[in-house]
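Sharing a structure, written as structure tokens. Questions coming.
In this view, the complex is presented without one of its protein chains, the others remaining in place.
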Amino acid sequence: MAEHTSSYAPSNALEKWVDDRLPIIRFSKEHLMDYPTPKNLNYWWTFGGILATMLVIQIVTGVVLAMHYTPEASLAFDSVELIKRDVSGGRILQAVHSTGASMFFLAVYIHIFRGLFFGSYKAPREILWMLGVLIMLLMMAAAFFGYVLPWGQMSFWAATVITNIFAAIPVIGDPLLSLLRGGFAVGNPTLNRFFSLHYLTPFIIAAVVVLHIWALHVPGNNNPVGVDVKSSRDTVPFHPYYTMKDLFGIVVFLIPFAWVVFFAPDILGHSSNYVMANPLVTPPEIVPEWYFLPFYAILRSIDFPILFIDSKLLGVIFFAGSILILFFVPWLDRSKVRSGTFRPLFKPFYWLFVLNFLMLMYLGSQSTTIWWVPVLGKVGVVYYFAYFLIILPLLPRFEVTRPLPASISESVLRPART
Amino acid sequence: MPGTKAQMNYTKTLAAVVLSGLLLAAAPVLADDAKPAAAAAPAATTTATPAATGDSSPAALPAGSVLVTEEPDIPLQSWSFSGPFGKYDQNQLRRGFQVFKEVCSNCHSAHLFAFRNLDEDGGPEYSAAQVKALAATYQVSDPTAKGGKRAALPSDYWPSPFATEQDARDANGGALPPDFSVLAKARGAERPLLSWMRDIIFAYQEGGPDYIHALLNGFHDQVPANIVNADGTPFKLPAGKYYNDIFPGHAIGMPPPLSDGLVKYAKGEDGSTVPETVEQYSHDVAAFMMWLSEPSLNQRKESGFRVIMFLILFAVIMWLVKRRIWSNVEGH
Partner (left out) sequence: MATDINLDPTPHATRRDFLYVAAGAVGVVGVGAAVWPLINQLNPDASVLALAAVDFDLTPLTEGQSVTVKWRGQPVFVSYRTQKQIDEAKAVPLSELRDPETDAQRTKAGHEKYLIQIGICTHLGCIPNGPDQGDFDGWLCPCHGSQYDSAGRIRKGPAPKNLVIPPYKFTSDTKITIG
């Protein structure tokens, strides 16, 4: 696996017996305790641990909720309500799960934006990055399936709109649509299979997370200055330095999480989802959850055809492209300098990208009848793709990077006190 | 030391970017707030989103007229159960239940409301004996009972006033009176983006009761003269509908259900009385409907306080632990 040899020696006979048969204690010590980690990681690096915690929270609360939930169209809505009313602690368990999805995405966006700034996707971490994008895609699928389960108006119509996306594919679109739905419209068959897939997907995510951490441990962590580890002076063992720092980060992250769960559990949702699904009535507005809004805005902004591709299909292509393009970032960014810290020309474009992402998020929540929504949406789409396809590849040609520190430990040393 | 300074810069810049993004987004909202509100409302209001007003008014509307599709202002009320320290007022819930029982339940069902909820903690908290006696005055269908019906038990759910959905529609001019079980959470006022952030901090969850209260007070005998259609013609109420300020589109299928003196309130447990007005009834029934939708609110907020206190304590301890552990690493 990694280049470092293990220094683990079993401390008693029982440990040696286990180690000879399954080196799980050795493995844990090597990868979770002694693992050399750059000593200059800032708090943006705690989000990996936060994400692992969120995955565990979602799986545990999800399994528990599944003990009481009924995935049948006429019973699902009431079964969720009865969990909140009759099951001991049910209101909190349900709120943790629904709020947890939002907190999971908040953490994953911060984690990804950290990677984009500090060049964590660059060689030799390309596979690590691509596994991460895959995890985000799987998270989006899990969140989509899960949102349908309460079978409210928004659940139903989100399922209708998103499955309709597949109808845009030429030739196979319509048969594919009824295959996915299990019927001519979203209905009970759709709900049942979404329940099964919602239960399955987090375990696929967990497996990819294992690969993600494995792929991380081969080259080791990136760090804020983007300079490789040169010696053990640059690192500290993961335990207790980063186990305790990550734990601190997790506890702090739990505070706004708990605030929403206990004091405003419905604030991130839509009141329409408290109306039972009705195939004959569309709610006044169909809006996805906040974490899908930027991509929803991209989809809606493409309201014109190009040549033989109609606007619906074109929108779908841009929508899919906006996520798939992330896979190629390690090859689109040609800069030899890893961290944005030392790239003065890169920085304003990056921050504009962040602002643009937030703008797209806002636009996704607004009605397209307001004139500046589609206009700004198109601006947002242009910048989004230009950042990856034009700016990142061309930047190295023009930018003058700042000199890098010789090593991590040098970058961390303070001036001597007089 | 290029490294450490740059790390702080990322954090500071991120904060600055996100804040400026939010302020930019708030600009259209702040600009709209500067305009006079369409409906006079002395208390803080949730404004109609700039979207609705900005786009839909054609140039030729007479001054002072209000488009029938414009979203109305919903005045925020103060509720005993709002905010992190809020809880239900037991007397208010009992009064609200009385309004529901005597007025609303003639047309509206509440299929997730069980009689036994009435003696549970955090609600009207009647005694078990009172609940049993009340339940026995209602009939519920039971295929194993003689005649298919029997007296209700506390474990039964509130019986629907109509046998089927079609019966309910037939009795109400084709409109289905919505079930009350989660209605207070199925309604809310449109809130502009920046107030979403403020709403999380102040834990605003009372959009439903605010809407219900406004709706119940929003009936008028005549359609106000300044309500116009998109082409400038005066808005005419369709047959069988009633005018309401708040209901989207202003034509509601429900006749004004409340009037002053309609429900005779008993004195509260402490001997207090409240006025028997539509204003009071609408507050009380909206609070009751919120309880129907969110019966565990009292306990949830109480637990929440303890959890947040614990997490803050834990965070402080972990901060000290982290600092102690890192104290021997050069550069920290």
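Residue numbering begins at 1 within each chain, and the chains themselves are lettered A and B in the order written.
One rule holds for everything that comes next: a residue touches a chain if its C-beta (ideal position, glycine included) is under 8 Å from a C-beta of that chain, and two chains touch if they have at least 3 such contacts.
Here the structure is a predicted model, which means the values were calculated and not measured.
**Student:** Among the chains in view, which touch the chain not shown?
**Tutor:** Output: missing chain touches A, B.
**Student:** Among A:Ile25, A:Ala52 or A:Leu82, single out the residue that touches the unshown chain.
**Tutor:** Going through A:Ile25, A:Ala52 or A:Leu82 one by one, A:Leu82 is the residue touching the chain not shown.
**Student:** Touching the hidden chain in the complete assembly: which of A:Gly90, A:Gly119 or A:Pro265 does that?
**Tutor:** Within the whole complex, the residue contacting the unshown chain is A:Gly90.
**Student:** Per the definition of touch given earlier, which of B:Ala114, B:Ala203 or B:Ile308 contacts the omitted chain?
**Tutor:** Checking each option in B:Ala114, B:Ala203 or B:Ile308, the one touching the absent chain turns out to be B:Ala114.
**Student:** Could I get the residues of chain A that touch the absent chain, sorted low to high?
**Tutor:** 60, 64, 67-68, 82, 85-90, 92-93
**Student:** So which bits of chain B touch the chain we can't see?
**Tutor:** Here the touching residues of chain B are 114, 116, 120, 153-155, 310, 313-314, 317-318, 320-321, 324.
We adopt the following convention: only the chains that are shown with their structure count from here on.
**Student:** Chain A touches which residues of chain B in the complex?
**Tutor:** Touching chain A: residues 1-4, 6-7, 9-11, 13-14, 17-18, 20-22, 24-25, 50-51, 54-56, 83-84, 111-112, 117, 178, 181-183, 185-188, 193, 196, 199-200, 203-205, 207-208, 248, 293, 295-296, 300-301, 303-305, 307-308, 311-312, 314-315, 318-319, 321-322, 325-326, 329-332 of chain B.
**Student:** Chain B touches which residues of chain A in the complex?
**Tutor:** Touch residues, chain A against chain B: 39-40, 42-44, 78, 81-82, 84-85, 91-92, 95, 113, 117-118, 224-225, 236, 240-241, 244-245, 247-248, 251-252, 254-255, 258-267, 271-272, 274-275, 284, 339-342, 347, 351, 354-355, 358-359, 362, 365-367, 369-371, 402-405, 408-409, 411-415.
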